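A protein chain is absent from this complex, but the other protein chains hold their places.
Then we have chain A:
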């Protein structure tokens, strides 16, 4: 039953919500829990690494900065590889397992490599490699387990659990460091155990839908590339990339908000928490909205919200309410775009190439956002922060108008909204 039909029949919202919750398959909830535990584990290490390098090992942070750029590139490549491998083997669960397992193993490498900077680099690389590898096959598993009309809610549940894990990771590690003087091993052991819980849930509670080898087409690298020639994917990926290019990067937004509140630098580390909380709370409702009115509309509207946030920053309205407004819009932007884009795209990619298609789009978007951040930084440095936000707000509005007026597949978009 379509949610939109239920709604049209005038059934109350509460019943609607219950119905929606019931439709998210157990496999998706299990995948959400996998991400929840994996993200606690991963964010523990991310939050801990600067402390570990400075105080556990007595090496500087310089190497951390150098490695960061490398990861963006390697992560993009591995994401594509993960998508391709999942399609080629037709076993997305196995590829996702490899990714989650690799990240879990990476946690144990840290205490083993000791103070060697190259060793730390290798351990972080193993962790990030696993992260790149698993993303697309996991999203393909969510898609395979969910009826197409409930994908928005399914990705919403997954992203909400994922974000909850990311929020709990730093809390866990800072509590451990506060409680234990020499917490280094305890942090890595805890992180490893949490990552392994994720792997176990994936292994035991997520069902793989196997396709008999004879019934599915063979997938080659060329097929992945040919995907870009197919209209829905090419257009969706192009729009996602284009909108990514005019995204300023979260760090700048938080600096802008901090200046708006006038509360001083001490508030800065708290601002991402506000965005994450809004994302966490809004992911499921906005996913359901996407199921009802069409994912593309919600995705485009999400970018309109981001443009509004930039405009608020450009207008430089002072005070806590303006700042809260920006953070609310920013969190809603993530809730309206992150899982929603996958939910919109997944049914439009042929099943045997789905992981590749999702990987191509995610990679394009991620690289474009990195580029957008660099461009914004250059603009802010040569001009000023407010001017840069005004420019990016204008560019985003242009992108939103284009994406709204010329949706990637007009026929389907009309169908979904009628």
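Keep in mind that, in the parts below, a residue touches a chain if its C-beta (ideal position, glycine included) is under 8 Å from a C-beta of that chain, and two chains touch if they have at least 3 such contacts; residues count from 1.
Note that in this section contacts and distances are computed from a predicted model.
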**Report entry** Protein name (UniProt record) of the chain left out of view, among "Peroxiredoxin", "5-methyltetrahydrofolate--homocysteine methyltransferase", "TolB-like translocation protein" or "ATP-binding cassette domain-containing protein"
**Finding:** "TolB-like translocation protein"
Report task. Decide which residue listed in A:29, A:126 or A:177 touches the omitted chain of the complex. Result -> A:177
Query raised in the report: Touching the left-out chain: which of A:193, A:221 or A:398?
Result: A:193
**Report entry** Contact with the hidden chain (one of A:155, A:252 or A:392)
**Finding:** A:252
Query - Missing-chain contacts mapped onto chain A - result: 47, 50-51, 54-55, 57-58, 60-61, 64-66, 68-69, 114-115, 170-171, 173-183, 185-186, 189-190, 192-194, 196-197, 200-201, 203-205, 249, 251-252, 255, 264-266, 268-270, 273, 370, 373-374, 377, 380-381
